[in-house]
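A quick write-up on the structure given underneath.
One chain of protein is taken out of this complex; the other chains stay put.
Chains here go by letter, A and B, matching the order in which they are written, and residues are numbered from 1 within each.
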Amino acid sequence: MDILLDIFASANFWAAAIRIATPLIFGVLGALICERAGVLNLGIEGIFVAGAMAGWLAVYLGAGLWGGVLIAALAGAMFGLLHAFLTVILGLSQHVSGIGITLLATSASYFTYRTTLPDVSSPPRIAPFQPIAVPGLSELPFIGPALFQQTLFTWLALALVAVVAFVLYRTPLGLAIRAVGDNPASVEAQGLSVRGLRIGAVVIGSALMALGGAFLTMSAFDAFFFGMVNGRGWICIALVVFASWQPGKALLGALLFGAFDAFQIRLQAEIGQVVPGQVFLMLPYLLSILALVLVARKADYPRALLQPWTKGQRH
Amino acid sequence: MSLRLDPREHAPLSLRLLVSLLAGLTALLLVAVPVMAAGANPFEAYLLMAQGAFGSMFALSETLNRATPLILTGLAAAVAFRARLWNIGAEGQLYMGALAAVLVGSGFLQLPAPLVIPAIMLAGFLAGGLMMVIPAMLKQRFGADEVVITLLLNFVVILFIQMLIEGPLKDPLAMGWPQSVPLLAEAKFDKLIPRLRMHWGLIIGLVAALILWLMVKRTVLGFEIKAVGENKAAARFAGIPVDATMLKVALISGGLAGLAGVGEVAGVKGYLSADLSPGFGYSGIVVAMLAGLSPIGSVVAAVFIAAVFVGADSMSRATGISNYLADLVVALSLLCVLVGSFFLRFRLRWQSRQEA
Partner (left out) sequence: MGVPDHPNISKSEAQEPMTDPAILLSLSNITKRFGALVANDAISLDLRKGEILALLGENGAGKTTLMNILFGHYVQDEGTVRVRTNGGNMTALPPGSPGAALSAGVGMVHQHFTLAENLSGLDNIRLGTEPLLSLGRRATARTRIKSIIAESGLEVDLDRRVADLTVGEKQRIEILKALYRDARVLILDEPTAVLTPQEAEGLFVVLRRLAANGLGVIFISHKLGEVLAVSHRIMVLRGGKKAGELTTAEADRRSIADLMVGKAVAQVTRTPGRAGDPLLELDHVTLAKSGSRSAVADASFTLRAGEITGLAGVSGNGQAGIAAMLSGLAVPDTGIMRLFGAPVTRADPRRLVQQGVARMPEDRQHDGVVGTMSVADNIAIEEIRSPGFSRFGLLDNNAMRARAESAIAAYDVRCPGPDAEARLLSGGNVQKLILARVLEREPRIILANQPTRGLDIGAQAEVHRRILAARDRGAAVLVISEDLDELFALADRFLVIHAGDVVDAGPADALDRATIGLLMAGQSHTTEPLAQ
C-alpha cells in the first residue's frame, strides 16, 4: 500500500502522467475532428511517425523548434489531404485508405531518415523544448510542480483542447462539422459543401496528429528512433470512442491513460523483479482494448462515420 | 467538354486484372522519385531489383521463400475482408501460430514422428484462429470495433512472445540471444530443393489458396460468407446465421495467418524469435487488396510483394539506397490499387455539353 501512496503523492508522477498524455491529447483531438466530420483516419499511426520524423529533421537541419512544429503539422496535413482525396472525393474505403496512409507515412519517414542520415550509428540529438514555469500556476502546491515540468508543447496541447471545444460547440463552423458527421444531407440542404467541410476536418485533424508525433522527438525525447510511435496512434483511435467524441472527455481520457502508464512504469521499478517487464508494457494496450469493449455498446458513434457521400445522394 | 462518371454495371475479370497490374507498376514507377532523391539512377535500381528477385535460381528461391508467409497472410486478409471483417491483426495471429508450433513441436509433447507436422499445423491454425475469434466475439457481444482491437493485439502478442522467449521458453543454448528452444527435427518442413531455402510451406500456401478458391466458388459456406459480407441485414433476414458465419470467417482468417507463423518456424528459422516476421501480417493486407480479394490472385500478389522485398534488399546492398524503399512500394501499391478500385466502379468519360 505504501508503494501506491508514494507514487500517487509525488508531483513527479503527475508530471510524467501529463507528459505521457500530451502526444495522446494531440492524437485524440485530431482523430476526434476527423470522425466528427464522418471520416475515420487510420492513417494516424503513420502520421505520428511522419510528424515525429519531419519535425525532428527540420530542427536538426536548423529550422528552429517552432519551425519544426510547423513542418510536422504540414507533413501531417499533406497525408491528411491524401486521405481526404481518397475517402471524401473518391469515396473509397476509409479503412483501407487509412491503413495505406499509415504504411506510406511510416515507410516514407524511415526512408527519408535513412537517406538523409545514411551513416549514423546512434541517433543524433537536438536541443528539445525545455520545461517552463508559468507565473502563478507553477507556485500552486502539488499541481504547481507537476505543471512546472512541462514544456510549451504540452501547453499547446492543453490550449488546443479548449480551442477545439470552443470551435466545435460555440461556432457555426463547429455546428457544420458536427452536422456533416451525423447527416451530410443536412449540410448539403443548407447550402454548405459536404466535401469542403470533410476535407478541411481531415487535413486539420491530421496536422494535429502529426504534432502528437512531433512532441515525441522534440519534447519527450530529443531524437528519432524507429518504432518509437509504437501503437500510440491506435490507442488514440480507441480513446476517441472512450471520450464519446468530446474534447473535454478526450483530455480526461488521455490524462487517465497517462496516469496509468506513468503508474505502471513506477510499479515496474518497484516490483519488476517479480513480474516480467513485458507484462507492464502490455498494460496500456490491454487497457485501451478494455476501455473500447466497455464503452462500445453505448458509444454514440457519429452516424455518418465511414459513409461516403456523393452529391445529391438520398438515404 | 466535361468529365463524367458513369457507374459500371459490371467489372469484367480482364479489367480487374489490369487494375491490379497497373497498380503494382505505378507503385514501382512512383518510387523512381525517392530513388533519384537518394542520388541513384532509377533504371539501374530497377534492374538490380529484378536481378535480385528473379536473376538466379537462388534469387527465385529467396523470393518464393519470402512469398510463402505472404500467401497465407494475404489469404487471411482476403477471406476476412470478403466478409467485411476487418482483420488487421494477422501479424499477431502469425506469432501465435508460431508459438503454438513451438509448444507442440519442440518436445514438450511426446508424439509419434509422422504426427508431429500435422499436429503443429493444427495447433498453429487454432492458435491463430483463436486470436481472431476473440475480437470477432467482442464485436458481436459488445459492439467493439475489431479494427482497433486487432491492431492493438498485435502489440500485446509481440510482448507476450518476448516475455516467453526471455523466460520459460528461452533456449539455454542460444548464448543469451532471446529465442525459443528449437523445434524437433521431425517438426521441421523439408526443403523443396536441396541447398535452397524454399520449403514445403509454399506447397501448403498453394493448397490453401486452392481450397479457399473452391470454398468461395462452390460451397454453402462461401455463399453464406458472401451474403453476410455484402449485406448483413439481408443475410440475417434470409435466415443465414450471421454471427456464426462471422466466427467461422474469423477462425479461418486467423488460422491462415497462424499457419504462416508455423511455416516460418518449421520451414525457415527452426525456433521462435521476436523478429520472426518483418510485418508479414501487414503486407498480407496489401497482398489481398492487390489480388482483389481473390484466393488465386493472392498467390500472384504475394510473389510480387516478396519480389519487391527481396529485390530491394539486394539492390540496397549494391547501391546503398535504404531498403525501406520496398516498404514504400508496398504502401504505394495498396493506395494505387485502392484508387484503381474506383475505376472498377465508375467509367470515366469525356463528353461535350451538347452531347448531353
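Following the convention adopted for this analysis, a contact is a pair of C-beta atoms (placed from the backbone, for glycine too) under 8 Å apart; a residue touches a chain by one contact, two chains touch by 3 or more.
This is a predicted model, so every value here is computed, not measured.
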| item | value |
| --- | --- |
| Hidden-chain contact residue, picked from the options B:170, B:226 or B:269 | B:226 |
| Candidate in contact with the missing chain, chosen from A:10, A:116, A:138 or A:183 | A:183 |
| Subunit B residues that touch the omitted chain in the full complex | 6, 9-10, 218-224, 226-227, 230-231, 233-241, 353, 356 |
| On subunit A, residues whose C-beta touches the chain left out of the figure | 170-173, 175-176, 178-179, 182-183, 185-192, 300, 302-303, 311-312, 314-315 |
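As a working rule, only the chains that are shown with their structure count from here on.
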| item | value |
| --- | --- |
| Distance from subunit B to subunit A - Cα centre to Cα centre, in angstrom | 28 |
| Complex contacts: residues of subunit B adjacent to subunit A | 34, 37-38, 86, 88, 138, 142-145, 147-149, 151-156, 159-160, 162-163, 166-167, 282, 285-286, 289, 320-322, 324-325, 327-328, 330-332, 334-335, 338-339, 341-342 |
| Residue numbers on subunit A that touch subunit B, as the complex places them | 42, 45, 82, 86, 90-93, 95-97, 99-101, 103-104, 106-108, 110-111, 114-115, 118, 230-231, 234-235, 237-238, 241, 276, 278-279, 281-282, 285-286, 288-289, 292-294, 296-297, 299 |
